[in-house]
Every structure is written in C-alpha cells, then in structure tokens.
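The structure that follows is given in the form of structure tokens.
Of the protein chains in this complex, all but one are displayed in their positions.
Each chain gets a letter, A, B and C, in the order it is written, and its residues are counted from 1.
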Amino acid sequence: MFLSETTSMDPLFLVVPLVVFLPLLGILVNWLFGKRLGEKAIGTIASLAVGGSFVVSLILLFALRTDPQGFSVPLMQWFTVGGLDISWSFRVDTLSVVMMLAVNLVGTLIHIYAIGYMHEDAIHQGDPTRYRRFFIFMNLFIIAMMILVSADNFLMLFVGWEGVGLCSYLLIGFWFDKGEGGIANAQAGKKAFITTRIGDFGLLIAIFLIFWAFGSLNFGDIFPRVGEVAANHPGLMLAITLFMLMGVTGKSAQIPLYVWLPDAMAGPTPVSALIHAATMVTAGVYLMTRSQALYLAAPAAQNVVMWVGAITALFAAIIAVAQFDIKKVLAYSTISQLGYMVAAVGLGAETAAMFHLVTHAFFKALLFLSSGSIILSLERAMEEGAQGSGSHATNIDPQDMRNMGGLRKKMPTTFWVYLVGALTLSGIAPLAGFFSKDEIIAAANNTNGIIFVVLVAAAFLTAFYMGRQILMVFFGKARTKAASLAKESAPLITVPLIILALLSIVGGAINFPGWLNLEHWLEHTIKVHESTFQLPVALISLSIALIAILIAWLIYGRKPLAESTSKDPLARSLGGVFTLVNQKFKVDELYHFLFIGPYEKLADFFAHPVDQGFIDGIANGLGNLASETGSWLRKLQNGFVRSYVLSIVAGIVIILIYLLVRV
Amino acid sequence: MELVILTFFPLVGVLILVLLAPQQKNAMRYVALITSLLTFGLSLWVLSKFNPAGGINMAIELPWLRLANVPVEFYLGIDGISILMVLLTTFLIPIAILSSWNAIQEQVKGFLIFFLILETGMLGVFLALDLVLFYVFWELTLIPMYFLIGIWGGERRIYASIKFVLFTMSGSLLMLLAILFLGINAGSFSQPTLMANRQLFAGAEMLLFIAFAAAFAIKVPIFPLHTWLPDAHVEAPTSGSIVLAALMLKMGAYGFLRFNLALFPEASVRAAPVMAILAIIGILYGASVAFMQKDVKKLVAYSSVAHLGFVMLGIFALNQEGVAGGILQMVNHGISTGALFLMVGMIYERTHTREFSKFGGLWKVIPVYSGLMIVVTLSSAGLPGLNGFVGEFSILIGAFGSKVLGSPWFAGVATTGVVLAAVYLLKMIEKMFLGPVTNEANLSLKDLSARELATIIPLVVVIFWIGIYPQPFFNLINPAVEQLLQLVQSAAMVLH
Amino acid sequence: MSQMSDLLTILPVLIVVTWALLLLVVDLWIPKQKKGLTALLAVIGLAVALGASLATSGSTTLAFNQMVVSDGFSDFLHILFLGSGMAAIALSYDYLKRMQIERGEYYVLLLFSIAGMMLMAQAYNLIMVFLALELLSIPIYVLSGFASGRSISEESALKYFLMGAFASGFILYGTAMIFGASGHIDFPGIAATLHAGQVNPVLFVIGAALLLVGFGFKVAAAPFHMWTPDVYHGAPSSISAFMSVAVKAAGFASLLRVFMVLFPGLADQMTPILWGIAALTMVMGNLVALMQTNLKRLLAYSSIAHAGYILMAFVSYGNKQFGSESISAALFYLLAYGLASFGAWAIVVAMEKDYGEGLFLEDLSGLGKRYPWLGTAMLIFMLSFAGIPLTMGFWGKFYLFRTTIQAGFLSLALIGILTSLISVYYYLRVVVFMFMKPGEKELQVNPWVGLVIAVTAIAVIAMALYPGVFVAWANQAVMLLQ
Partner (left out) sequence: MPTSFFLALSAIMFVLGILGVLLRRNALVIFMSLELMFNAANLAFVTFANQYQLLTGQIFVFFIMAVAAAEVAVGLALMVAIFRNKGSVDIDQLNSLKG
C-alpha cells in the first residue's frame, strides 16, 4: 500500500502528509470525544490541527530553501486500471508550499476567530449542538484544500477540488433550517455545489483529454512533454485549457458561473472568510498557475482567460457598488478580485496572480471577519434591546449596511482593522493590495491596452464601493437601535483581526518591487517573467483609487444616510440603473429563464408524458392489446355447437383449398 | 466443490426454516440471518482460495443431461468478473434480511425462504458457466422476487410484480432461443467451449447478440426498457428493493460481460456505439426523471437507471478502464443504492410515507440517520473519497478514449450526467434533511437503533473503503478484464 | 406366429378390458355406500396392467397380422395412460361422493376408455385406429354427462358427442380416401405402396388432411378446439382432468404414429398446414385463456395452448434428421404436461364446492396463505405450465423449442416464445389469487386427492432435477417406433 521513497531527499520533506493527517486527527478527536470536551476544547483542537498544518508548511518552506526544485513524496497507490495509474503523492514545491502557507495561516486565524464567533452565532441561531459539527467541517475543508494544493496529479487535485466543494456545500448550508423561508441557506449551498459541478464537468473533460493526450495524469509526466504533444495535436491544448477554464469559472466564481458566490454568503462568516474569500475560490487560479505549461502552449486560451478575468473584475465591481448587504459587497468584491487573478494568469503574469492571491487572502479574510464582528455585535445588540425594552425588538437585518452607521466609536478596533482591509483592497500604497494589484495592472499595460483600461476601471469601482461601505457602516450616526447598542467584540475575535490587519499591511513585502521574493521563489516551479515596477502605472492606479474614495466621501460622507429606510444617494441620481445593478443585472433570473426553467420543463416532460405516458404506455398497451384480442376471440366461443362445427369446417376448407392449390 | 457448497448453502437454511413452526418468527429470522452470514463466510473462503490471474477458478463440471447429443452440464466456475458479484451478493443478503427484521411480520417463514432461494439463484447466475444452467438460475431468481414484491409489497404490488416478471421473461425467453440456437450450432452449452468455437455461429453473431442483449438490457435496465423498475422498486418491501437494485440489476450487466462480450465480440464491437448511446440516454434521462419524482424511493429507483447507464457505457467502451470501471461501478451501485433503499426503508418504517412533502429538516431531529444518509447520497453522486467516484471516473475516462466508440463525444455527453446526478441527489438531501421541520409528526422521530446501525454501518465502511483504497478490487478485476478484452480487441482488429 | 404371442402383445389392453368386464359384473354386488371398493378394484386392475406393461416392455412385436404393434412408443404411452387412469380414479372417488353421482359404471367406463387409448397407441392398422378411437371416445362421452340431471354436464356431453362423432366422420372418410389411394389399410402396406409410388396422390393427400382434422379435434388443436373449454367446463372435474391428459395423449399417439409411419413423404404438403395449426393453436389458446375467470375453462384453454406447443415440435416430423427428435420431444412434453395438468386439476377437484361451483379465480383467494403446501403445489404446476425452471415444464419447452429451432422453424419458435410470455401472465394470475389476495376459504382435501397433488408436485420438481433419464426414455420410445 505504501510506496517506498524513491529519490534521496531531505527527510524533512517526508512530513508533508501531516498537512492532511493533522486536521484528520483533529476531526477524529472532535468527532469521538468532542461531545464530552466542551466548546472551548473543540475549537482549540481544531485550531491546533490547522496550526499544526501551518507549522508543517513552515518546515517544508525551510526544507525547500535548500532543495528548491521540490519533491514528490509518495504516500500510497490509489488505483491502477489499464493505463490509469493513480497514486497519492504529495507534491512539495515552491508553488504548493506557498498555497499551503497561505491557506494554513489564514485558516488557523479563522479557526481561532471562529471559536468565539461560533459560540455566539450558535446561540443566536438556536442550536449550540452544531458547534462541534462546524469545526469538523472546517477541518475537513482544510484536508480537502491540502489535498488539492499538494496533489501530484490531476486526479488527486480533482479529489481535493470536489472535497472543498463538498465542504463549501455543507458549510454554506450550515444553518440549514434558517434563511428565507427556512430553506434559503440550504438552497444557497445546493446552488453553489451544482454551479461548481457544472464547472467540474469542464475540468473532468480537461482531465480526460490530458490523459489520452499524455497517457498519464501526473504533473511530472505531463508538463515537460507539453511542447511535443502540442506539436502533434494542434488544437488539443486549446481544448484542454478552455475546458479547464470552465472548471475555473465554476470554482473561482468567474463569468458565467460566478452566481453561486454571492448566495454562498448564507454560510457563517468564518466560512465566507476562509472558503469563499481566502482559499477555495482561489483554487482555480492555483490550478491555472500549476498548469501554466499547458496555457503557454495555447495562446488563444490565454486570451480567453484574460478576457474572462478582466470582464469579471469589472462586472462584479459594478454590482458591488449597489449592494446593501455588507457581506454581499465583499462577495462581489471577491469575485472582482478573483477576476484580477484570472486576468493575470491570462496575461502570463502567474506570479502576480499568486501574489494577489496571497495578499487577497489576508485582506479579504480580514474584511469578512471584521464584518462578522459587526454582524455579531448587531445581533447581540438586537437581543439585548429586546430584553431591555421587554418588547419584541424590531427584527432588522443585521447584515444590511443601512441598518448600521456610526460604528466607528462603538467598535474602534473593528473599525481600524476594517479600514486597513478596505484601504488594502482599494490599492492604497503601501499596503499589500497596492503592490499585488499594481503588478497585474502593470502586466496588462504591457500586453493589452483595453484590458488595462478595464482593470483600472474596476480598481476605481473597488475603491469607490469600499469607501461607500466604510462610510455607511462606520460613519454618520447609528441608524437603528441595534447599531446604537453595538459593542466591540471580545479579544478572541479581535486578535485574529489585528494579526490579519498587520499581514495586510506588510504583505506587500512578499513580492516587493525590486526584491521580488515570490518571483524568485516560484521560478523553481513555473516560468516567470521578470516583472518591473512601472511608476506611471502605479501612480495612475493610486490616484484613481484616491479619487474614487474622494467621490465616495462626496456622496456618502458629507451627507450620511439619515434613516435606515432612506434611499441610497446613488439611487436618487441613477434611478433605474441603480435598481438594475442592485438586482445584480437579474442574471439569476436570466439563468433561471434560460436553463433551470427549461430543464425542469424538459425533465417534467420526460417524467410524465414520456416515461409514464409513452414508454410505459407502450408496455401497458401491448398488454391491453393482448387482453383485448383475447376478449374479442372469446366472443367466438359462443356456446353454439353449430358455430363450433363451422370453425371445424372452415379449417378443413382452408386446408383443402391450400392443398388443391399446391398439388 | 467449493462453489457447489457456496451456491447451495442457503438451501440448508431453507430446509431448517421449513421445519420450524410458523409462530417461531424470531427463530426463523435468526436461522436465515445465520445461514446468510455463513454463506458470506463461505464466499470469503472462496475468495481466500481465489487466484485472480488464474482465469476460471475452482471450476466444477458435471454431466447433467444430454439432448440430441448436446450435453447440458452442471458447470460452475468463478473468475475476476464474477467473484465481486458473488461477494456483493453474500454481503448484502444478510443486511437485507436484517433490514426486514421488524418490517416483515406476516408470513415470515415464506419471506425468508424466498430470500434464501433468491440468494442461491443469484449465486448460481454469477457462477454458472453452462448457458442452460445459467438460464435455469436466471429464471430461478425471478419467482422469489415476484413473491417478495407481490406478497409483501405496497399497494400496487400485484401490478408491479407481474410487470416485473413479464418484462424479465420477455427478454429471457428470447435469450433462451439464442441459447438453444448456440447449442444446436456449436454442439455445446458451455461458455468456455463456445468461446473457443465462435466460428461455428459467427454468421448469426449479431442476431444472437441482440437476443442475449434483450434479456440483459431489460434487467439492467437500459432505456427504454426500464419502466418495470420504478414500479417494482416502489412496491417492493425494503429488503426486496435492496436485492433488486443492488444485485438483480447486476445480473443484467454481468450477463453482458460474460456472454455478449465473450461470445459475440465482433457484434459487441459493432453494437458498441448503439449501446453507448442508449446508456447515455439512460444516464441523462434517468437523472432527469429522477429529478421530477415526488417519492424518495422512486427517485432512487430512477437514479439506478442513470447509474446503470454509466456501467453500460463503461462496458461498451470495451477498454480496460471502461470495463474494469464498469465492474467496480456495479459493486458501487450495489452498495450505494442498496444503502439508499435500506435507509429509505428505515424512514418509511417510521413515518409510513416516502413523499418529499412530508419530510424536511430531519437532520435536526435524527442527526445520525441524516448524516449517514447524506454520506450514502454523496457516494451515489460520485464524490471523490467515496466509492462512486472511482468507478465513474474510470468509466468516463475509458469511454472518452475508447477506440471502439471512436469519439470522445460519448463520454463528453455522459459526463454531464455527473452534474445532473448532483442536481437530483442534492434535491433529495434538501427536501428530506434541510430546511425547517415542516411536518409536526416528524419531531418525535427516533434515531437509528442498534440493529439498524448494524445494517448500515457495514455498507458505509465499504463505501469509504472503495473510495479510499479501491486497489484490491481492481486487483481482482483487472486480469479477468484483460483476458476478455484481448478477445474483443482481436475482433475489433478484424472489423477495422 | 402363434396365438399366444399375439395375445401377449396386447396383454395390458387385454387385462384392462377383462378387468373392466368383470368389474361391471362385480359392481352389481357392491352396495351403494361402498363404491370405494369398485374404485379400489379398478385401481388394482390398472396396477396389474401396468405391471404387465412394464413386464412386456422393451421388445418390438407385431401381432394379429400386423394389426397391432408393441414397441417403445406404445410402452411409453401405456405407462402414461395407466398412470393417468389411476390418478383419475384417485381424484374421482371423493369427488363423485361429494357431487352425489357415485355409481360403479363410472370406473368401468374409465377402464374401457383406457383400454381404447392403449390400443390406440398400439394400433398398426387403420381399422384398429378407428376402433380404438371409438373405444376411447364413447365411454368419455358418457362420462362427460355422468352428472345426470346437471344441465351443464349433459350439455357438455351432447356437445362433445356430436362434435366427436363429426370428427370421427372425417377420420373415417379420410381412411376411406387413403384406402382408395393405396389399396391398403394396414400401415406396412400403405407405407410400401407409398414408397413404391403407386398411390393416387390427390386422394392420399386429402385422406391425410382429413385424418389430421380428426386427430386435431382429439388433441384440441385450433381451429378444431372449440369443444374443449365447454366440455372441460361441464364435465365432472375428474373426467376433465383425465381428458386433458389421457385423451390428448391418445390423440397425439395416433397422430404421431400415423404421420411418422404413413405420411413422412407428405411432409412438403403437411408441414405448412401443421405450421399454421400449431401457430393458431398457440395463439388462440393463450390469448383466450388470458381473459378466463373460471379455473376449469382456464385450464381448458391452457390445454389447447399446450397442444399447440407439441404441434410446434411436430411440424418438423418429416425431417429425416430430426423427425424422431420431434416425436421424442412431444412425448417428453406430454409427460411433463400430464404431471402438472393432473396436479392442477386435482386442486380444482379439491376446490369444487357443488357441481360446477366454487371454481372461479376469486375462490382461490387466500388459499396459499392458509394452506401453504397446497399453494406451493399449485405454484409448481403453474410454473411448470409456464415453462419456468426448475420444473419439468421448463425442460419440456426447452426440448420442444430446441427441436423447432433445429428444424429451422425460427418464426414458429418466436410465436411460441411470444405466446409463452402471454401464458406467464395468466398462470401467474392464478398465483396472484392464491397468494396475494386475502380470503378465508375452507377446504377439505381428500387424502387421495392430496396424494395426487403431492406426487405430481414432487415429480414435477424432482424429475426436473435430473431430466436426462426421462429424455432418454422418450428417445428410446421413439427409436423403437415402428
């Protein structure tokens, strides 16, 4: 079962399976003993498990410094059939370790945050027994994510890919009996799973194509031979990469399959932060970066990727402008930022994509977790208000920014970290987001002018909606009773926020212009273009961002919203356009009209007229035909001797006539 | 001799049951359970002696009768294709018996007797290498199942049971004609002998293929011959559904492998695209129809159409990945769908309904049941790490590169079935377990009892086992499939 | 050729006839309450004849100037007839008492009829064929109407009588034509003339066709079958049982022998006719049986259908290579069918409340649950009829279809398959009523009837486990056919 080690490698590499097995251990302990251990212990164990994984990743980082070419650490044979020989090996190279580090670092912080957050959330949602389940699912997610990033072949990658999808499904619908009509959360989970599965269809096809083109699914067998195979089968690389892109659009929420991500905000906030902002959704970017060799062999596909990313970046940013739900804004922002990363891959700037991936993981996790802190605080305030007044509190939506306002004073820590996150996202120098986004825009500037414009426009909108959000949430006056009663969250929640804020501030150092640590690090694994710092581009994007924030202040800061029911100032001026954007361009409705509705009709047509009516009707019809004929023939048997005799005579006559004709 | 003992061992239980008085219900249940467990033990004993590379193992060949100088033999043997089916059978029967423990209270004796006869019949089907003997066993499974549905079934049980018999018989009678034709033209009914003397009936290969395929296609069932299946499944008692879905459908797919591919390789190659298209229609159509069902059991029943579509696609990919994947998927479907029916039965025992509209939010009320059911459903949806994935992936990758099918379009279209499977299975999860509890009566539901856990846990263990480490299964399958495909490939060479 | 050996050749027939005559006399002294004694004596007579038949079997002899023959074929059928006779008596005893129609002549007539059948199997001359036919038929006419005063019994008797005589007319006229064509009525003579090509072909063919009609009537082949359901329905059930097996077998006996010995040269003309008759019989029997609610009528139509299956194999009688196969398959099938048929009719006998009453399918409701053994037996019979393994009926159909396919009549075999499928439906309907519908019917099964049920049920299954013996037996019977 277990393969022996093949080449001489630093024994430190052999710890890599622990990135999977530590969280597994966490699950087992929590599953078997969690009930007796209590909430704190459960959370601690889960966090320690992920933290352990992070430590392992650090060890691997250390090991790679001496052996930067990386190793494949075999664990076990999975299955062999025909030409398909799949083993579970861990690929330890500079790329996968970057992913491991980012995921485990953010993951650990979010786990710690969730100890406090889920305690309150579970009480608020009315089922504390699910606390343990939450951490089991979270650890399961880490396992799947680790399998994904450490995979040595496309199939194991797919295993992780589906695994994170499952965890996403389970965690979006974690409060499966809540949401609109009690079912909205569950439906959001379903939507996420099915939409990404549509993408997985593409990924599967890509894997099939790869297998029959290369005769293997192992990265080590495929990437070195791309040139040779591409020469023999022109067009094949295009097909592979485009189908793979389909998978990416599903998982990384790109046009046209992005629609699940906003709904996925139904999950508890740590889930949104971990899965739907920092890690899982970036898997597509990782996949394309990993498969860089294939994309390089298909320039047309690269173009498509670039356009998909860029358009998504702009499109999602537009939608984000008109949202009121604090998490929905962040969700569209995530889609938009993922668009940047995808565009970067299309531009051939994989390093920039990875750079942005990492910084985005920091600041987006920060933003989500902070929003969670706000939501929690509002929920708490709502309940206190209800108790204090003795009457039923007016049940407001604790995620609607119109119900907030003036939180700057009440939640100072949260405000400051949120501000850091927002500025980072807006691309304000010298925060991390500035450098990573700038690298992408610079790459666009080198390659394609239109893309450059699109991305800059998106950057403008990004800064604008973040400004709008900050102003609506933290400035002005409290627009509801709950907002006025809000209090700062406990340290268990705020400490991870502060750490993430620090990471967001200094994250730019990872690939700081001139040092280019990440680039040099990754060039052992993928092909890297030396990126240059273009001052004009940096100035343009910085000034665009500042202008956008200024405009946001002009609209939302000077005259803050007065009441939670008052109209958005933009809505006043833009009218119908704003409504359309607020309704997300009715894309969900469009998809329902174009795909879901027709499929349901078709399925219903199959199920009833076709299956029960026609196909079964034929079978039953044959049976009826036989019995009808039988009834009819039965009438011949009328009991009269003379008709029986007639039948005999008729028989004879026919026989005789036949014989006379023949003889 | 091992195989004779294995095949007929359940009849020992039948003999003991016959002697028990009708009131001794529990004693009868224990007799049946122990008999079936011992049979499982025997099958493990056979497994321990089995050599995957050795072709047909433990063959026993005895003269039975002669008709016009053509011998009909009592010929049993086991190879890599049949051993998994045998193990699946002996593994599931005790579970099915255990699942009927409380559900069946009327005529317990008859029920258990039919069950054990059914086991012998199915083992015979998987082990027989003489065509006539195969046919005898094939039909022998029919009558017990007819009674299981007809006596212990639901409201429309009589309609469903007769439909089941008539559908099956209409195919198998055609097969009988083909068997007779083979016997007349080749002078033997023994499958290995016929394989060696294919030239004697080469002229009629296509017709023979069709006749055999008719019998097996109905059993599998392949679209559009599937309409007996939802009726039979819905009306059958839980244990009957388990056996029907998990084992009896496999008889059809097994028949394709053992007879259609082995005896008529050229016709198989020629018919492969048509069979693949039917399989794909089955996948998409089954999934779509399943999606529209309002009854859990019907949904699971139609999901079988879709899953068996994958199996058939794999088989008619006619390459190692496809066929071996198909065989593994047969096992997977047996385990997963068996478990699904088992669990649907458990909830039916509690609520006496299977309508989606009567459920909702059960995860909150009965978390153990719900958790296990979700695992089983996900395995049915082909989630990696659970059993369904390995088989499906192998099938699809095989079909994708199949030289016989000649086009990746087949697998490409079939792969959309993976999406559709998620659509209807997640609908099932949502309607049953998620959302608020809409039906007051469900608030007092009890979670699984120890007996029920004992039935479902072994299945879940296998679900994880195959999902995580399927290699032992492939080790059993691969050599036999290689041998089979050599034949097919030489036939394909002749054709192209 | 000595007188003694002549008598020895027909010894079993002789025993039955003599026994019948003696019994007729003895019965006068048996008091009315003790008619069971007559029945017992009749059975003993049949047993003695069976012993004699077994003792004299194995050799092929011609006797009485080649009027009769004793060969493997007749040995096989003798056993079948005598066994049927015993079974019929076992069914009758209690039944007659319950229906209050118990009279000693019943058994005597039965013995005469059996004697006629046995002679039929041995006949080697058209005179003998005719005489044997009448000897078997006339007692059956009487027995059908034995329930005097019951109008359905009388109706059935008259119907049977009139149509039977009508059919006899055809056999006679056909015999006359053959005599006219060849100048012989003895089999060897006709065969020799035919072989020499000295027959008038037109007369000969017409004669053969008329004979076919006559025999077709006896075996209940369509379109000459229409008497069957009415007669089986109206006659005492024990007699219907006897008719459905023994009379049919006797009809086939003469059909097989006459066609094999006299008309192999007419295969060209006869085969298409037989093909048509076989197909029509299978279709008619099975389709009309679908809609029956009365068990007796259902079994009647089923017996028509089975005649069709036997004829299906018989279509290829003229084939030099496989002709004997077809006879052998037919004999084997008769055996298989006879067992199941007696069993099923025994259940009818057990169920019949008052004359002709309590025989609807609904009356079977719940029987299987209440009397599992009885239900199982009926299940076995129905499965055997339907040709489902592992029953004798399966092997019977297996053999028949095999012969048909071997002879190249694939389309006929397909019709057979299709109609078999239809038959599955109505046989299973019987099972449905027995096992799947609730009912609380009380049943008193007489031990003798129970014995018949048990023996036939066990035989249908047990013989099917190792059918080779019986196949070999049927083969042997045909090999020794003269």
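Please note the rule applied: contacts are C-beta pairs under 8 Å (C-beta built on N, C-alpha and C of every residue); 3 or more make two chains touch, one makes a residue touch a chain.
Note that the structure is a prediction, hence the values are computed from the model and not measured.
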Visible chains in contact with the missing one: A, C
Omitted-chain contact residue, chosen from C:175, C:254, C:286 or C:384: C:175
Contact partner of the left-out chain, one of C:63, C:108, C:123 or C:138: C:138
Hidden partner chain, touching residue among C:7, C:55, C:165 or C:192: C:165
Of C:233, C:248, C:306 or C:429, the residue in touch with the unshown chain: C:233
Chain not shown, touching residues in subunit A: 634, 637-642, 645-646, 649
On subunit C, residues whose C-beta touches the chain left out of the figure: 126-127, 130-131, 134, 138, 141-142, 145, 148-149, 151-152, 154-159, 161-162, 165-166, 168-169, 172-173, 175-177, 179-180, 183-185, 229-230, 233-234, 292, 297
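In this text, only the chains that are shown with their structure count from here on.
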Distance from the mean Cα position of subunit C to that of subunit A, given in whole angstrom: 79
Gap in Å, rounded to a whole number, between the CA centres of subunit B and subunit A: 37
Inter-centroid spacing, subunit C versus subunit B (mean Cα positions, whole Å): 43
Sites on subunit C at which at least two other chains make contact: 425
For subunit B, residues contacting two or more additional chains: 166
Residues of subunit C defined as touching subunit A within the complex: 158-159, 162-163, 166-167, 170, 201-202, 205-206, 209-210, 212-213, 216-217, 222-224, 226-227, 229-230, 269, 272-273, 277, 284, 287-291, 422, 425
Touching residues (chain side subunit B, partner subunit A) in the complex: 163, 166-167, 224, 226-228, 285, 288-289, 291-293, 319-321, 324-325, 361, 363-364, 378, 383-385, 389-390, 393-394, 396-398, 400-401, 408, 411-412, 415-416, 418-419, 422-423, 426-427, 430, 433-437, 469-471, 474, 477-478
Residue numbers on subunit C that touch subunit B, as the complex places them: 322, 325, 369, 372, 379, 383, 388-390, 394, 398-399, 401-402, 405-406, 410, 413-414, 417, 420-421, 424-425, 428-429, 431-432, 435-436, 466-468, 471-472
